[in-house]
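What you see is the complex with one protein chain gone and the rest in place.
Every chain is named by a letter (A and B) in the order it is written, and numbering of its residues begins at 1.
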Amino acid sequence: MATDISKITEKSPWQDLTEGNKIFAGGTSKYFHTGEWRTNTPVLDKEKCTQCLLCTPVCPDSCIPVKNGEREDFDLDHCKGCGICASACPFNAISMKEGK
Amino acid sequence: MENKKRYNLKEVMSRPERLTPGHRMCAGCGGTIAVRAVLRALHEGDHAVIGNATGCLEVSSFMYPYTAYTDSYIHNAFENAGATMSGVETAYNRLREKGKIKDNFKFITFGGDGGTYDIGFQSLSGSMERGHDFVYVCYDNGAYMNTGIQRSSATPMYADTTTTPVGKESNGKIQYRKDLAAIIAEHKVPYVAQTTFLSNFKDLHTKAEKAIYTPGPAFLNIMAPCPRGWRYETSEIMNICKLAVETCYWPLFEVVDGKWQLSYEPKNKLPIEDFLKPQGRFKHLFKTGNEDLIVKFQEEVDRRWEDLQFRCSQE
Partner (left out) sequence: MAIRERLSGNEAVSFAIKQINPDVMPAFPITPSTEIPQYVSAYIANGECDTEFIPVESEHSSMSATIGASAAGARALTATSSCGLALMWEELYVAASNRLPVVLALVNRALSGPININCDHSDSMGARDSGWIQIYAENNQEAYDNFVQAYRISEHKDVMLPVMICQDGFITSHAVENIELLEDDVVKNFVGEYEPENYLLNSETPMAVGPYAVSNYYMESKKAQTEAMKNAKQVILDVANEFAGISGRQYGFFEEYRLEDAEYAIVMIGSAAGTTKDAIDYLREKGKKVGLLKIRVFRPFPEKEIAQALKNTKAVAILDRAESFNAHGGPLGSEVTQALFNAKCTMEVRNYIYGLGGRDFRVEDASNVYSELEALITEGKEIENYKYIGLRSED
């Protein structure tokens, strides 16, 4: 049976923690929003974007989803604003704006 | 090799993401860029067990109850990622033999240079020697970053770290770095490769796929810059990697069944200053009076590059 991590919080009694702190599920980190950390935000200029996808493998936070060979908008719930994608874009289609 | 298809960035990037966002690695971290790239090389439908030595990656990617892996994952301790995966892989063989497991599983362990070059070296060597069918991936950022940038045996010469601080009597680390890829290659395992992040990630992807799908032990050494430890702007990582390769500080090569092959040879080998200059950890090398240090660094890079070229020229 998969673990429902919404039932595990820093206020949970000991009986509610999983045995041996094991988690019986995958990818639960998505429920933690690291986008809060961001001080600069990437902005995509869709006109300039050629869908070359060179911005996608360089993201340390898996925040540029790709569907059927095309990139979608940034996952700003998780993007930490490192700016690697903006530097990697050969077409200057990504700019970093200050703030969230 | 099952997959002889040409590398297609659109195809590989369209695969389901196996490293979920929400992990707590620093903004701009090279470690998770490496992990994502390696996991993309897994074929769809194949399951994996991901291993991990203690380090930045571990404490950030599996903070209870948040796991960043869509596959099964095991962290045990700092110095035993190789041995731990030995046990997992052996259990898989036994349970398959008993008919208890039907699906295909692949085994990939990640460790930083601390967990790989240093404290986990014996465990890694043992697991390679015993021939377990798994891949050990070192994301090499050249220092113990998790504990706050202490030198490791992977730290380059003259780097300013918190245990080799630059001062009136010190120019940083005295020793050059350990050549771990060569040491593992001398275990005569079927596949060893060194790579880093370049443009469309073809080099890393191809090597990761070979490592995963070559039967027997494989070792991947991936230079994964750390913006905090190396002191550069987070956005600059791809440029730093390119300079590491173009200066031959971090050559790209493979050792396939004992045969050494260069993956890339720069047309114009750039001077080592080009790699050192953008990094704050080498700032002191550019002070007047320290010119000889850069000369010495260059000499060591040249010596190692020639040595590698020689190995790769042998039939």
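The definition used in the following text is that contacts are C-beta pairs under 8 Å (C-beta built on N, C-alpha and C of every residue); 3 or more make two chains touch, one makes a residue touch a chain.
All values reported here derive from a predicted model rather than from experimental measurement.
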item	value
Identified contact with the non-displayed chain, of B:71, B:203 or B:254	B:71
Touching residue (missing chain; options B:17, B:79 or B:140)	B:79
Missing-chain contacts mapped onto chain B	47, 49, 51-52, 58-60, 62-65, 67, 69-77, 79-80, 82-88, 90-95, 97-98, 100-103, 105, 122-123, 125-126, 129-130
Interface with the unshown chain - residue positions in chain A	1-2, 10-15, 17, 19-26
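Here, only the chains that are shown with their structure count from here on.
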item	value
Distance from chain B to chain A - Cα centre to Cα centre, in angstrom	23
Chain A residues within the chain B interface of the complex	3, 5, 8, 18, 21, 23, 25-34, 37-38, 52-54, 56-63, 65-69, 71, 75, 77-78, 80-84, 86-88, 96
Interface residues, chain B side, partner chain A - complex	9-11, 13-14, 17, 19-33, 36-37, 40, 61-72, 197, 199-201, 227, 233-239
